[in-house]
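Just one protein chain is left out here, and the rest sit where they should.
Going in written order, the chains are labelled A, B and C, and every chain counts its residues from 1.
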Amino acid sequence: MAQVSSISNEQSPTAKSIILKISRYNPEHDESSQFMEFNVKYEKWTTVLEAILDVKKHYDHSVAVRYSCRQATCGSCGMIINGKPRLACFTKISELDSNVVTVEPMNNFPVIRDLAVKFEKLFDTHQKIKPYLIRDDTELISDEKEFLQTPEEVEQYIQFANCIKCGLCNSACPTMATDSSFVGPQALAQAYRYVADSRDKGKDSRLKIIDDSHGIWRCHFAGSCSQVCPKGVDPAMGIQLLRGYMLGFRS
Amino acid sequence: MSKDEHREGIGGMINPRRYGIERVAYLLMRLSGLGLLAYFIGHIYETSNILRGQVGWNEFMEMISTTEGHIIMSIVIAMCVFHTVNGVRVMLGHGGVGVGKPTRPDYPYDPASQNYRHKIGIYSAMVLAAVAMMYGLAVMFGE
Amino acid sequence: MVDSIEFDLIICGSGLAGLRAAIAAAKKGPHLKIGIVSKVQVMRSHSVSAEGGTAAVLFEDEGDTIESHVYDTVKGSDFLADQDVAERLCVEMPQEIHQLDHWGMPWSRRDDGRIDQRNFGGYSFPRATYASDKVGFFEMQTLYDTCQKFENIEYLNEWFVTSIIHDGKRFMGVTAIELGSGTFYTIKGKALIIATGGAGRLYSFSTYALSSTPDGLDMGLRAGMALKDMEFVQFHPTGILPSGILITEGARGEGGYLLNNKGERFMKTYAAGKMELAPRDIVSRSIMTEIQEGRGFKHETGVDCMKLDLRHLGDEKIKEKLGGIREISIKFSGQDPAKDLLDIRPVCHYMMGGLHTDIDGATEIQGVWAAGEAACNSVHGSNRLGANSTSECIVWGKITGELAIDYIQKNESTNPWPHHLVAAEEKRIYDGIFRGNGDVNPYEIRQQLTDTMNDKAYVYKNETNLIEGLKTIRDLKKQTWKHVDDKAKEYNTNFANVMELDSMFRVAEIVLLGAINRKESRGAHARTDYPKRDDANFLHHTLAYYDPTEPIMKTHPVTITKYQPVERKY
Partner (left out) sequence: MRESTIMKIHYGTALAAVALVAVHILMRLTMGYAESLEYENVLANYKFVPYAIMLELILVLLAVHGFNGLRVILLELKQGRLYEKAVSYGCLVAMIGLIAYGSRTIIMTNMGMA
């Protein structure tokens, strides 16, 4: 019977190989991080995450890396790949066009170990901007129906709702590089997501929260956040539009 | 930076190479702002020489009418023009002008805020700055 | 002394079911402490991958009825669903859709501003509520964000729960390892909701997140609960090659065709009435039959496949309604659905089985509920209809969340904390696994195990294969893979991976045993040696209990209220 056998690419004749340099750091005994090099095979569809997991499987079980969905929807696998923040599962080795692939933990997040970083700060700031509809009747009582919303109204915010909280934007932002209190593009884009939702009535309270000395004003429209976002969220746009409200350009 | 923060630090903030021209503009904006502030402070001090009367003023004018003085002056002109033009662009951007409209993003995702309008703004700020600098040099050395 | 923390309600798992439960509980018991414990960061749960839709009857004014949803579900289940449970799902669902809307869910809309719905396999009305093709993602976001409102919810990100502690009858707490620091904890609680999701990573070709392993199921099993109907594993017809990532049924719901190498829409031979929108078990079998009869394609990896044609939908419609799968197919397979045919084949996608619960989601241990894919309240019988699973997660998330709070408010436990059980668990983990030794690579064993499941218990099964599979797995289990080479404390994923593998053996064995015992074909369980459904002997659920030597297999009756089993035709 023609059953599937595992679809692995280990012995395939079309496989090529690259050097994968993984940044290693174990807080128990390392002063600073060091690179370890591995020779890995890849096919044209092999992602950086698959290559790392291949290393973990065959060469060194102890590589610490966060991953789950492997399809760019859970936001686990952000890291610096060849110098830029990217999702490991959404970066094919073939598209990097390089014989050496270097992976490091994301900048601007505390490192737990190797490639895994702490996200608590990002989760906290996300919570701080009140990421939910604000109005009196959010809780359904009896058989109410939906709040009406036209497709055009959905289009006003859907882009920003695509955020997977991967943190790449926060890792790329120049303000984030030195400002540990900055809310960051991820949370600001989410503030805009809710402000722009026609069902929401919480604009003023949200604007108040981000109007802080380390709030929205610390964005200088450097745009790096939008350039690295794997989901097309374009935080830079959201932030400027949001600021448009605060400057009275928009209402 | 320490691992418990792992911030990129000033190096990361300044490094303009990894990202687009927007990041270069960001850096130049800061540098020109600081440069102008430094010049501005100097300028206020400089003009106070007028209180020392004609002699004092002339002494001072001679001091800055050197080649170095002119070069510094022309850099100031460039900074001023870049900072002003880019400043206007950034302000428009901050007000939500020309940053694109929210829509459903389609793969491959090109961020609408990183659009040609703003890129043109940045490049024209640079070109104008260069032109102004040339002009300044021509005027100052042309005598 | 083992570190200990305490909650009133512990929710293990942070997918749709877990988060919905948390909100229901937080609302009902504003003064109670609720802890969401998850081995991934809360919002990274597998549920974010759900694509196509959530089933609910929203347009009764346009001819849809609850009754029809119930019947479709029961018929889809090949009459193994408990019909009272199916009814409960369908009745509760509409208001849940509206509740999600009130919480900010970005549902796709009709021009008049109402929530839109699309066609899905096995339904007699287009009732899959959708948000582009990222339904699960947006639902997770809505629930996670709504959770942020409640101050009594705490998030234990990346805590691996290892066992359930109870006094023989009543729940008392769980043991867990905080992955970030590597610390072993006991978490005491008055009630527990298990929402650990499916275990599709038992198969190597799978749509599931890499974290969807059976450790949650296994933990219930070891605590004495039964696993029910584990032999029913759903294979989704359209997993894209080579990754196995899902191409949603919504693609066919929007009008996509399945083509064989003759260029025919072969579904006309198998389900002329519903064509590509027949239930998943039927479409998957049809694909495999076509392949076996030589009408398939070969993918460049050498694997047999079939083609999915979306080109006629046009680029704009694909971008609007199927943006996620467009991204997936272009990025991961280099195929643009507006221009190319997609290479697909049936892929492990859902487990109808799970922890045995009653209609309320209550398990056999007092104070423990199970919800979502981890639970088997028998709403899906032997085959789940697409879009009914996210519905199930949401409905039973809410039900169990509320019931657990009721229970906590009524019951006060006085029994002493069973330290010996914690000690035993610590020994099992640290002596048995962490400090174990051996020279067999556990990752290779895991690969072999999941390959075996793929080979021997795929869309079509037979006695020989299943028995071979069982033997292979038992052989693998005996090898010396139980060791963790990474000795570090912080973020030791090697440790977690070996723990997962340990649980995979027990659950894989039950899947295979159940399949061997069920000598009939029903729903997703298709035996070439017993091709007919056999209501006389097998119209019952399978239960499996833990035993150190071999699982104890039992049966459990099916609840039939209105619909007597008839032949299933589409």
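In this text, contacts are C-beta pairs under 8 Å (C-beta built on N, C-alpha and C of every residue); 3 or more make two chains touch, one makes a residue touch a chain.
Source: prediction; values computed, not measured.
One chain is not depicted; across the entire complex it touches A, B.
Considering B:C80, B:A112 or B:M133, the position touching the chain not shown turns out to be B:C80 (whole complex). Within chain B, the residues in touch with the undisplayed chain are 10, 13, 30, 33-34, 36-37, 40-41, 44-45, 47-48, 50-54, 57-58, 61, 65, 80, 84, 87-88, 91, 94, 139-140, 143.
Panel shows chain A; residues 175, 178-182, 211-215, 217-218, 246-247 of it touch the chain omitted from the view.
Here is the rule we use: only the chains that are shown with their structure count from here on.
Look at where the CA atoms of chain A average out and do the same for chain B: the two points lie 31 Å apart. Here the spacing of chain B and chain C, counted between their Cα centres, is 57 Å.
Chain A has residues 27, 157-158, 162 in contact with two or more other chains. Of all residues in chain C, those touching 2 or more other chains are 132, 327, 331, listed in ascending order. Those residues of chain B that touch chain A in the shared complex are 3-14, 18-20, 22-23, 26, 29-30, 90, 93-97, 99-100, 102-107, 109-114. Those residues of chain C that touch chain B in the shared complex are 132, 319-320, 323, 326-327, 330-331. Chain A meets chain B in the complex at residues 25, 27, 32-33, 83-84, 105-111, 117, 155-160, 162, 172, 174-178, 180, 196, 220-224, 226-234, 236-238, 240-241, 243-244, 247, 249-250.
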